[in-house]
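Have a look at this one before I ask anything.
A single protein chain has been removed from this complex, and every other one stays in its place.
Here is subunit A:
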Amino acid sequence: MSEAHAHDALEDIVITGMGVVTPVGGDVPSFWAANLEGRSGIVREERMDTTGLPCGWTAGLIPPEVREKVAADHGAPGRSWGDTLMHAAVEEALTDARLDARPAAAGPAALVYARVWPGPTGSDPQDYITHMADLGERYDTVGDDPAAVLAHLRTRNLPLEARDLSAYPAEIAERLGTAVVPVRLEATCAGGLRALAEAARLLRSGRARYAVVSAAVSRNTPYVLSQYGQLMALSRWKGDPALSSMPFDRRRTGMVINESAGALILETAEHAAGRGVDEHHAVIGGWGLAVDTSHMTAPRVEMVERVMRTALAEAGARPEDVDVVNAHGTSTRLNDVTEARALHRVFGERMAELPVSAVKSLTGHGSAASGVVETAASALTLCRGVVPPVPTCTEPDPACDVRTSLTPVERPVAGLLKNSFGFGGQYASMFLRRPAAPRRAASLG
């Protein structure tokens, strides 16, 4: 069957819309272009004084012009920056999926989202500094007497974010013109991939007509930086900031935290066809999820291997069906070598030829958002047959021994494995297939 007339199986879960806001691009086309060009979004963190921190002087920050546009187009009174980012990504994804017109209310949609709570102040470093000044003044004035503290708080408007709540599900329900099954997930840095799995599960259960998956992180405050600094998890690279996230490079010293958001529209191929949408970004084949209790932060080879094998088995795929690995690749010493060793266990001698990409080399680490954003990159890899480079891996670590490239690699990609892991023993892996009719470049965005 020619590709133009091919169809995915009706029950297949397919990705039909994508949207991102990242340090390397405020939409999918610019994000993908930056990936292929190897253009970094990591800069020196100059919005706050990082003097004295043992690590973490760089960050993946959304460029000012993108930030201003997102705020202007999607900001609203009382809406947090994290929610604003998610709205921006969702809007792009809905348009891309041709779901921008309000669908008939013939049953609920699903809204599966992961928003990393930045704390009570939002995500701007200066807001946090102001918050601390206010808190210090309050303590010096009224101490910690609850009644006095309450009297002080009653003079202020406390946003929903003070309770880690928001109007996001109601706003999306309003936007879609239908009720949503709302699932807010937290699974540390595996949260994005977990959200995709949960959305696919909801669709398989028949509980939702289509699913909006979104995730956002924006937490570059002095507090978060200080805590990751305590864990010594952040990059200590002192050279060019653009090189500070270097997955699988022997000089890597830690991750670079970023602000980013991603959104994907999932539906069954049957539902998409019913809307006249036959070209898809990717087919979700299967996934593997697991929790390890042996350590709170350190990954384990056996667990990475387990979720990758489970993802393949659930998809009815074999290791030789994987043409590319989109790695978690955080640039920490331990993650990258652990992931690489697990890859060697699963793929054996094929590792010499198996391309491995690592988006975090350019964007930094977006925690739960990374799983969604990097799945968008994975889908583009499948549709375009191009593996993005890992431009910061100029001195590959022989202990990892994975095949990264400094330039884009063009090759047919029928199957791709995407990994995400996180603190708290979180492991997730997902096998994605090239759709029978891949979305064409001209129709993207």
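Observations
Simple rule for what comes next: a residue touches a chain if its C-beta (ideal position, glycine included) is under 8 Å from a C-beta of that chain, and two chains touch if they have at least 3 such contacts; residues count from 1.
FYI, contacts and distances are computed from a predicted model.
Between the listed names "Alpha-E domain-containing protein", "RagB/SusD domain-containing protein", "Beta-ketoacyl synthase-like N-terminal domain-containing protein" or "ABC transporter permease", the UniProt record for the complex's undisplayed chain reads "Beta-ketoacyl synthase-like N-terminal domain-containing protein". In the complete complex, the hidden chain is touched by one of A:29, A:169 or A:319, namely A:169.
Contact with the chain that does not appear here is found for just one residue of A:17, A:60 or A:108, A:108. Only one of the listed residues, A:50, A:335, A:378 or A:419, touches the absent chain: A:50. Remark: the residues of subunit A touching the chain excluded from display are 48-54, 108, 111, 117, 120, 128-129, 132-140, 144-150, 153-154, 157-160, 162-167, 169-174, 179-188, 191, 194, 198, 201-202, 204-205, 207, 222-231, 289-293, 296-297, 306, 423-426.
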